[in-house]
Structures are given as structure tokens and as C-alpha cells.
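Have a look at this one before I ask anything.
Other chains dropped; remaining ones untouched in position.
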């Protein structure tokens, strides 16, 4: 009953096997192998346009490099207060972008609203040098609250950024989960709605270690080559990341895995509908569930071996919670089995 | 006939298989799994003392984090002119250490001499704020010239650093190759000779992607946890690195692989002894050979399918070369076969 | 009727004259002159203990260097939401401290409360690497709201920082104004209440350009020499800053000037007591007044030539304001005349 995080799972067998297959032979290093190039091409097909792709080792690296590529002195990056870049990356974005500042914005269920975003940006008038200058906007899809922006919501945020000529980054650590939830295409969920650069995560969805930075304007790729190398994220045996993505994309494995994770989350969610002791904080749009649970029920679950994390509740949610309740997070993965879910619900 | 670099090889089958074995099940992320801890412990056994170990994704990351951990404003890092940190890391060390400066020092066959090091350090008197201040010394073992410092040579450099209280870093991208060449123990080649921190490379010697930063004073580990995370080098499924090292160390595989690479290099070297058109620039102490070769012979080799890189010759060596000669680098690996070497020598 | 800022004033005649006096002759550069040393000594006398003093050119430099001297990877700096370091320094603190993060804390009338500070620090448990680690606390005295912390309030904040072993910085851009308001000694308002490092401002109180970083533990001065030089804040003709402080301290000029500014602010404040159209947002503790004023009255004042800035009102204050009211800031200086104040009040 492991629901702590999708990164507690290992790797899907097809992906592990792909590494075995790629282990033999000699190939040019640093991304120049045939396999690297083939997989880069696959990204362009998946996104239905020429994209520039940069493999990196961690989601933090992808996010931080994306923001660093828009670097401006005194730069302000607008994000949700709960964004991974803001609370879980140990200042890596600030460090990579030479002291840029993250401007946290509140919003229900992990989402930025266009109005809140516009208001936040508006506090930095172009000629007031003391406060710094807007630099980029970053959103997370699926969000850190397990919800997913609709395509229209993404477009509305993008509209705000375009007015002031700011680039829009999407942290797609759980890109596939949101995608299958929306039943959209990768293109529809990104550049067709104004996203300029994407952190495309494979690790949480069944890879060992496979993250990619996707630039929808390949003309801006040149400096990224140097940025990535300067950040120690250019892997010599780069093909080991390529090999994972190769298996990940084959026959739509990535979508199959995401659908499975989401289905496991939905199965869990359904279980809470009839619970007296626990309820969903908000509907899920991915493989993450946030649940308000009675402390005694939570304790009982843990004693029966369920593994999950408590989570800090924002002020809005907190106002609806009783003193003997706690917010917890449950995450499913490609490796979660129906039996795990059913055991958990029984234990509840 | 691939002699371009040891990172053109893939992964040893045992290491690839270890990733398959570890792929199942759930385990705590970010280095907290049992496997991570077991492998960390193996490092302490191998080095015969308690060490703090940090897995990272690239050698550049290991080197840059090591230097960053000694960060001082206006810091000067002393290294060989040809050091990887100086010429092949796209300013990553300078970036990670907030603008530290690498002070290149010349020396024959890729080695620093104690006198040259002391003289270079001496140019930064403690009270002259304008020039900056000494911060660290870094050496490469095996060196970028394919040679290996003897244990006495390491101790002599360490003596220089201790006088002025500077930390000593060793870039061990080809640590195993130097180790088996010297027939020394890991402890003898590092902390017993005054090395404070080590970039321990597995990637070039048969891993996919396995680098470790080894701190011989575990008391200094606390800040490294934050440094690594801030640099986007903390892997969520960290056990994929641990699994590689697990197989790497099992039954001394790492030493076996290094001995094989070195033997292939020695076999090549022997072939040049009788050549009219090519000669070793200096004796090898690892799996790298630097060869001065007649241009026509080089061209013929390439036409026959041999893959290797030209290399810039330092002024000292250049003075001994004829106009129709070029310096080339040949690198063997765990995957190099005797037949590859023999084919190459026949082609020569 | 110039009440825009105390930095709209020029320099006090004694201070300008001191520059004339010091203009002749030759003296060692970079802070080594007799005058530099004499003025450094004066700081130790004023603060009743040995302090290390570093002259710098701007308050932003002093603040940023203070924080940078406590640098830690993933470092979190706790400050008031309205702190100058947070909203008026264009990311200089973040840049100087290699990506440190400012954690804004709300509090009425520009002041941090010990509870709010402790709660903010508590959100960064020592072993949670993802969120980063506490690094320093900074307070402003007088605050950006024109109030002054009492000695007990400073001590209470200091107590919080000492529990978790965090250094305490004081931004003293208006140090003298708070000091005379409290009728305290410099020692009482700083190290005797647990302040570790002080940005001591002279510019806003009658100097041209004279700021000093004061370290109450001179043993920590060594790295500051390099930090300052690396930040381009070591002035070759450093004695021109020393000369200003020389006149500033002579016969207590600095206290006289601050008393005058405060008196002018008090005279203004008294005028508002009987106003129907304007009221103080909170009592002043320095030379800054924040006034809630009816829009028509504000407009009239501007038409009559009064110069001042509108100011964003925090949510708490805003709740008490009517729709036709605005918050404005009025700042007096050493150069403000009683007649200026009286003219302003008449215009009101």
C-alpha cells in the first residue's frame, strides 16, 4: 500500500529492458548517437512540429534551465504558491537564473487564475527599476494539487503573458497524467495554447531517470546547449536517457501507464465517496489525490501499513477542516495494483 | 575500431542487469532506500573509513560541487592547464562556485609539480584583496594525459596544499584505471595521501551513469546535501545509480574492467614501439594513449575505419614534432576487444 | 514642500566641507589611509566595543553583502514583506547570495512579531533538503513604515534567531532616526540586543554617499574584505567616505540631524491631529509618516506644489480606508525647514 509518491516506484520492465538492449556497442557520446537523434525526432512527431529537445537528469534541472533561459537582471518569475519550483527545489531556479525571484500567487486547487496572474505582474511596472522586472510565468500540469488545467484555462493564462510579452513555461512532471485526463494531444496542451517551453517528465511515469526540456521555438536552442552543459546536465552516455524515452513512446506505452495511474487514483477516489471519515479536498485530474481525513482513521491506516504523506493545507481549505482532521496526499503510479487500492480502501 | 572515448561504450551487462533487477517494487526516493544505504556503506568499506557519499549524474557535477563546497569570494582554484574542469566543463565549476577562478598551471605529461603549484599559490598573498584568495587545489587521477600520479607525487602535492591550509580535490573520472595501474588501494591513493574530496567516476568504466562525490570528512556532508539539491543533482529514483554501483563493486567488477581497459591500452602501446610512423608522446598510466603520428598514417587509419580524436599538443611536445605529424588520442574501454586493437595495429 | 524622500536632500554643509578639507595631499588608497583608520576607530567608540567596519557605496550594497556573508545553499532569509531588501533592491540580495530566497512575513506597522518569525522559520525543518534551509533574519530599524522597534522588541526577535542559531542583520538606513527616537545608545539598539551585523546608513541623514557595514564580531571580517571587493564596493579613494563620516560624527552632528528630521516629522504629525481630511496610519518612530488622506485633499496639496509619493496600503490598513482615500508617505530630512512643514499644513 505505497501511496507516498510515484517516484517510489521503480522502472517499467520495457524501459529497463531498453537499457539492456542499448548497452552494447559503441556510439558517439553527448547526445550525438543515432538513438539520441531518433528519439529527438519522436518528440517532434508527438508534438506535431519541430521542437528542440534537451535531455536532462531531473525535473528540477529541466525547470531551472527553462527559467534560466529567460534570465533578466532583477527578474521576477510568477508561479503558484505551491509550485514545485517555489517550495521543493531548494533555490535551484533562483541559483540557475542568477538570483531571479519567484513571486508566489495564491489560487484554489493548485491553479493560477488569469486575474491573479495579471494583478501580480501589474505590480512590476516597466520603469520602476527598484522592484525588478517580470521575466517569465510558470505553471504546473498536472498541478501540485493533483488537478489539471483545462485547455481553455491554459489559453487564458497564456493570453495574460502574451500581453506583456512574457514567456510561458509548463512544468510537466506529470504531463502524461494530465494529458490523458483531458484526452488532449500534446500539441493542444502546450504550444497550441501558448506554452513556449516544457519540462517533459518521464521519471514519475515509469522511467528510471528521463526528463526532457522541449523548446517549441527551436531557434532558441543554441544558448540552451551551453546552459545545459554549464549546469552539469549534459550526460556523456546520453543515449541511456534516449533509450528510456524510446521504450516510453513505443506503442504509446507512456499513455497506457498514465491511464493506469489515473485509473488507480479514480478507484481510490471512488472509495472515498462513501467514507464517513475521509473526503476528497477537491476533484483529481491526474494520479494524485488530496484527502481530508479524520486523525483516528489516518492513524489506523498507517498502522495497517499504508504509506503516504501528510500535507500542509492552505488557509482556504483549512477553514473547512475540523480540528481532528488532517490533509494527506495519495499518489498512484504505473506500478500500483488494483489490489493495493482495494486493500487501502478496506483498511479505511 | 572505436578509440574515440571510453564514453562511447555502453554499459557492462552486469550493470544493465542490475537496473532490471532493481526496477520492481517500491522504495523511498531521494536516496533513502535500503539499496542506496547499502551502496553508501560499500564506499566506506572500499575506502577503509567512514565517508560521506553523494550520487550525482555527471563528472562535471561531481567536480563542480566539490569545488563549490570550498567556495570563497574571489576564490582561486589551482589546476593543471589541461584539466577537465578548466577546458571541458563550459564554466560549470566557475558557475557552481559563484565566479571562482581556475588558475591553470603548466606541467609535463598532464601532471602538476609541487614547485609549480607552490609558486602559483604564492602569487596570491593573504592580504592582497585585489587578486582574490586561494580556495582549493584539484588534480586529476588518471590525468587528462593518460598518465597517473604516483602515490608519492600525490603526497608531495598534498604537502603543498596543507602548508597553506587548502583543500585537495581529486577528479577521479578514471579513478579505477589509475588505481589498478598503481596497484594501490583506494585509501592509499586518496585520504592516506591527503586528498579531501573525490569525484569517483563509474560512467567511463562500464556504468551507464554513475558518479559519486566522496567526502573523507563526513562532518562536512551537511551543506553538500543542500548544494547537490540546489544544483539539480538529487535524483528522485536515486537507487538507479545505487544499483549500478552495486553491480560495479560486486566481486571487484570495477577493478576487472579497469584492468581490461588498461591491458588494451598497453597492447596498443606495445604496437607503437615497432612503428615507423607513430610513437607514444609519453608512457600511459591508464586507458588513454597519446600518440604522435605521421599525417599520412593517420589518414590511412581513418580511411580504414578507425575512430579517434586529434588532440592539441602543448608547446613542449610540439617542439619535438615534425610538421607532418599530428597528436592523436586513443582511449580503450571495458568493451574494447583484443581484436579491435589488433585490427588497428594492422591498419597502422 | 519636498517630502518625497530624505534622499532628495543634498549634503549637510559640514559634510560637504569635510570633503574639501580632505581633497588635498596624498594618502594610501583602498581604505589604508590614516583618516579611514581614524573613522573606523570612531565606530568602535560609538558602539562601545571592537567592531569591524566596511565602507560601501549604497544601502543595497550593505544589506546584500551582510546577507551574502551568511550564504548557504538553498538559504532562506526571513524579513518583513515590506522590507527594502524584499521590494526595493531588484534582487541584489538574491544575486549577492547566489540565489538565496527572501521569505516575506506579514506584520502590522512594518514590524515582525516573534511568533510570526518563529512560525516562518519553523516551516524549514533541518532535514528537509527540498525546501532549503534557514540562513539569516533581517529587520529594518527604523522600519519601512516609519515605526521603530523598541529595544525589547529587538531582543525578542533576537531570542527567536538564537534558538535556531541564525544570524540577525539590521538594515539601519534610518538608524539615527530610530536611535534618537528611542533615546538609546547605538550599543543598546544593536549588539546588546543580539544584532550580529548592521547596515549603518549615513546617506539619508545628511551625507552624500556614506554607508558602512558594521560587524560586531570582528573575527568574521576576513571574508568580508573579499566579498566587498568582489562586489565592486571597495573604493580606491575610500577616504572620501571616511571624510563624510568624520564630519558626521563630529560633535554628534549625526544625532543632531536625526533629531531635527524627527522633529519635523512630529510637527507634521501634530498637524494631522486636527485634520478632517487626513490621519496618520500609525504613529511614527522616525522621520517618515504614513498618512491616509482624502483624494481631493491630496490632489489639492499636489497642485500647491507639495511633493510626496502615494504608497501601496497593506490589506489590514486598506480595510480601514474609504474608497476616496489614499495612503501617502511623507519623509522629512535634515534639510526640511519648519516653514516647509507649516506651508504644507496650511496647504492641507
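Letters are used for the chains, namely A, B and C, taken in the order the chains are written, and counting of residues starts over at 1 for each.
By our rule, contacts are C-beta pairs under 8 Å (C-beta built on N, C-alpha and C of every residue); 3 or more make two chains touch, one makes a residue touch a chain.
Just so you know, these numbers come straight off a predicted model, no measurement behind them.
Trainee: May I ask how many copies the whole complex comprises, since the file places only 3 of them?
Mentor: This structure file describes a complex of 4 copies of one sequence.
The definition used in the following text is that only the chains that are shown with their structure count from here on.
Trainee: With centres defined by CA atoms only, which chain is the most remote from chain B?
Mentor: When every chain centre is compared against chain B, the largest gap points to C.
Trainee: Where the centres are mean C-alpha positions, what is the separation of chain A from chain B, in Å?
Mentor: 34
Trainee: At least two partner chains per residue is the criterion; list those residues in chain B.
Mentor: 30, 226, 229-230, 234
Trainee: So in the complex, which bits of chain C are touching chain B?
Mentor: 30, 68, 72-74, 98-99, 129-130, 132-133, 223, 225-227, 229-230, 234
Trainee: Per the contact definition, I'd like the list of chain C residues that touch chain A in the complex.
Mentor: 73-75, 87-92, 94-102, 129-132
Trainee: Contact residues on chain A for chain B in the complex?
Mentor: Touching chain B: residues 2, 4-5, 7-13, 15-17, 19-20, 22-30, 56-61, 64, 89-92, 95-96, 203-204, 208-209, 226, 229-237, 239-240, 307, 335 of chain A.
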